[in-house]
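Then we have chain A:
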Amino acid sequence: MTSPRTIRTAILLLASSAALAACASKAPKQLPPDPGANVSTNTAQEPVQGNTITPGSQADFVAQMMGQDTIYFDTDRYNIDSADMTALQAQAQWLAQYPGKRATVEGHADERGTREYNLALGERRANAAKNYLVSVGIDAARLSTVSYGKERPVALGSDEASWAKNRRAVTITID
Partner candidate 1 sequence: MAVSALNREERIGLAIALAAHVALGAVLIARPAAAPTIPLPERMTVTLSEDVGLTSTAPSVADPAPDEALELGEAAPEPAPQPTPVPPRPEPKVQPKPEPKVQPKPVVTKPRPAPTVAAKPLPQPTKAATPPKAAPKAGPAPKPSNAPTTAPKGATSTARTPNAAATQPAKAGGSRIGSDFLKGVSGATGKQATTAPPAATVGPAVRSALAGAISRQLKPKWAAPQGVDAELLVTVLSWDLNPDGTLAGSPRVVRQDGITDANRAQAQRHAEQAMRAVRLAAPFNLPPEYYPAWKRVSDFRFDRKLSQ
Partner candidate 2 sequence: MNLRLISALALVLAAPAAAQQSLPTPQPTEQVPEEGLSGAVSDDSDWQDLGIAIPAFATDADVPTQTSAGSTAALGMSLARVINDDLKNNGLFKPVGPDALPRPAFGEVQAPAYDTWAGRSAEMLVQGYVRAAAGGQVTVGCYLYDVALKQQLAKAGWTVAPGDWRRAAHKCADMVYSRLSGESPFFDSRIAYIAETGPKDRRMKRLAIMDSDGANHRYLTTGQTTVLTPRYSPDYRSILYLSYFNGSPRIYIYDLESNTQRLLLQSSNAVFAPRWSPDGKWVLYSMAIAGNTDIYKMPAGGGAAVRLTDSPGIDIGGSFSPDGTRIVFESDRGGSQQVYVMNADGSDQRRITFFGGRSATPEWSPRGDQIAFTHIAGNFRIAVMTPEGREMRYLTDSWQDEAPTWAPNGRIIQFFRTTRGSGKAGIWQVDLTGRNERKLATPVDGSDPAWGPLRP
């Protein structure tokens, strides 16, 4: 049972977040994400000036998630298992906490696939993660996806352990 009061707060919150989202959606125009291929997505996490992490920043997100910013998939699969759900729910909580933030889900594949199929597969994985986030209440308009196929591995070996780490969907928040 939710009290009228909570409902009112919720509405207010929603409205403000919508407004914020509207503002935010204007901004991206200027920041065509990544013109340089080599700006690895991981570098986006580095800016941890000193010890102070600005709440609501990507650095904060990474710190809070403790690894749960990434979910992993089996070979050629894109289904969300229970471990993934736990991680995505944590992400959703953070996103709910900072309703002004948008996020991009990056989909990746391991090197043991053909290039173009891997692009499509990465897109599918990113989309699976996005869909789950939407299903737990995150506005789809705040989420985008991008696939890198097998172009950006995090584990460099050519073995099952490395491949498992590379079959992933990583959520990156946009400040």
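Annotations
Basically, a residue touches a chain if its C-beta (ideal position, glycine included) is under 8 Å from a C-beta of that chain, and two chains touch if they have at least 3 such contacts; residues count from 1.
These made the cut because all candidates are chains of the complex that A comes from, given by their letters.
Values in this document were obtained by computation on a predicted structure and should not be read as measured data.
Which member of 1 or 2 touches chain A in this complex comes down to candidate 2.
Chain A meets candidate 2 in the complex at residues 32-38, 40, 76, 78, 111-112, 114-117, 119-121, 123-124, 126-128, 131, 145-147, 151-154, 156-158.
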